[in-house]
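The structure appears below as structure tokens.
Here the complex is missing one protein chain, while the rest keep their positions.
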Amino acid sequence: MPVVKVDMLAGRTQQQKNEIAEVFTRELARIAKCELADVQVVINEVGRKNWAVGGVFPDPSAYSDQR
Amino acid sequence: MPVVKVDMLAGRTQQQKNEIAEVFTRELARIAKCELADVQVVINEVGRKNWAVGGVFPDPSAYSDQR
Amino acid sequence: MPVVKVDMLAGRTQQQKNEIAEVFTRELARIAKCELADVQVVINEVGRKNWAVGGVFPDPSAYSDQR
Amino acid sequence: MPVVKVDMLAGRTQQQKNEIAEVFTRELARIAKCELADVQVVINEVGRKNWAVGGVFPDPSAYSDQR
Amino acid sequence: MPVVKVDMLAGRTQQQKNEIAEVFTRELARIAKCELADVQVVINEVGRKNWAVGGVFPDPSAYSDQR
Partner (left out) sequence: MPVVKVDMLAGRTQQQKNEIAEVFTRELARIAKCELADVQVVINEVGRKNWAVGGVFPDPSAYSDQR
């Protein structure tokens, strides 16, 4: 039943996403004592122009265009 | 005021999305006794390579590429 | 697999919450053609002092205390 | 540590998104007395065919196609 | 229509929450050119034992009890 949502910058490979889903599911099922099949992992990839830390976007081009 | 967020796999037609929004809004307004106009429905379509159940993605091609 | 999250003000009865979950699940399974058992509905009840519309909280006491 | 998520319709310019991130970060750090660097702002742009108010999507073309 | 969700540690006063809602609403309406009444701000207060940064919870008592 648990749902794990991972907000992270876009750009990881599918292999990295697979491993995140596989490890998080296995570890959560082990720690929380639930079935593997009950764990869902949703990866929400956020563009570099939509995620600011300290008010600043990691993508420098965010500051040079209008769109 | 209620906000309903539907996370589901991408791939439904616009007609299905319209019906989900229409039915959820009407039913929530009726049950929770609020105005139709106060209900918002946001559909978040998730790609098949970003949603794992039981640690496994529904899209088999997730396991054959690197990206 | 769909996950429906309903953000609404706290204060509905359990009976209303049951009906929301029951109706949303049945309708989503019908429209999106998925199994009933695959639909999850999570109700997130928000206190009246934590939800502002137009910059104003619905609970007038929010403006008379410090905490 | 605070994370601010802004769900809004797609279509704003990067300049508007920059200003939202910059203002929200500065104001939240000031009001909540935390470091600028601890504030994250994530902008989630939602398509007009995925956000219904009162059961109706703002994009009229949502009602004329099948997809 | 925009919905702003602020995840932050519990413990701010109502006055601080009011100011966050008031400032965010006014600034977002100004920048995104929408009506004040269309902006919703939801504050999600998270307990210190439920928010880890770098794998560590800010509340030291999280490490001394079992529950």
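Labels for the chains are A, B, C, D and E, by order of writing; each one numbers its residues from 1.
What we mean here is this: a residue touches a chain if its C-beta (ideal position, glycine included) is under 8 Å from a C-beta of that chain, and two chains touch if they have at least 3 such contacts.
This structure is a prediction, so every number in the text was calculated from the model and none was measured.
Visitor: Relative to the complete complex, which of the depicted chains are touched by the chain excluded from display?
Guide: A, C, D, E
Visitor: Name, in rising order, the residues on chain C that touch the hidden chain in the full complex.
Guide: On the side of chain C, residues 13-15, 17-18, 21-22, 24-26, 35-45 touch the unshown chain.
Visitor: Take the complete complex as the reference. Which residues in chain E touch the chain that isn't displayed?
Guide: Chain E touches the missing chain through residues 7, 46, 49-57, 62-63, 65-67.
Visitor: Over the whole complex, note the residues of chain A touching the chain we left out.
Guide: Against the missing chain, chain A presents residues 1-9, 12, 16, 19-20, 23-24, 27-28, 31-32, 51, 53, 58.
The rule is simple: only the chains that are shown with their structure count from here on.
Visitor: Considering B-C alongside B-E, which chain pair is linked by more C-beta pairs in contact?
Guide: Greater number of contacting C-beta pairs: B-C.
Visitor: Find the pair in A-B, B-C or A-C that has over half of its contact pairs, by residue number, in common with D-E.
Guide: B-C
Visitor: Where the centres are mean C-alpha positions, what is the separation of chain C from chain E, in Å?
Guide: Once rounded, the distance between the two centres reads 18 Å.
Visitor: Quick one: report the Å distance separating chain A from chain D, using the average Cα coordinate of each chain.
Guide: Roughly 18 Å separates the two chain centres.
Visitor: Do you know which chain A residues sit against two or more other chains?
Guide: In chain A, 40, 42 touch at least two other chains.
Visitor: Go through the chains and record each pair that touches.
Guide: Every touching chain pair, ordered by label, is A-B, A-C, A-D, B-C, B-D, B-E, C-E, D-E.
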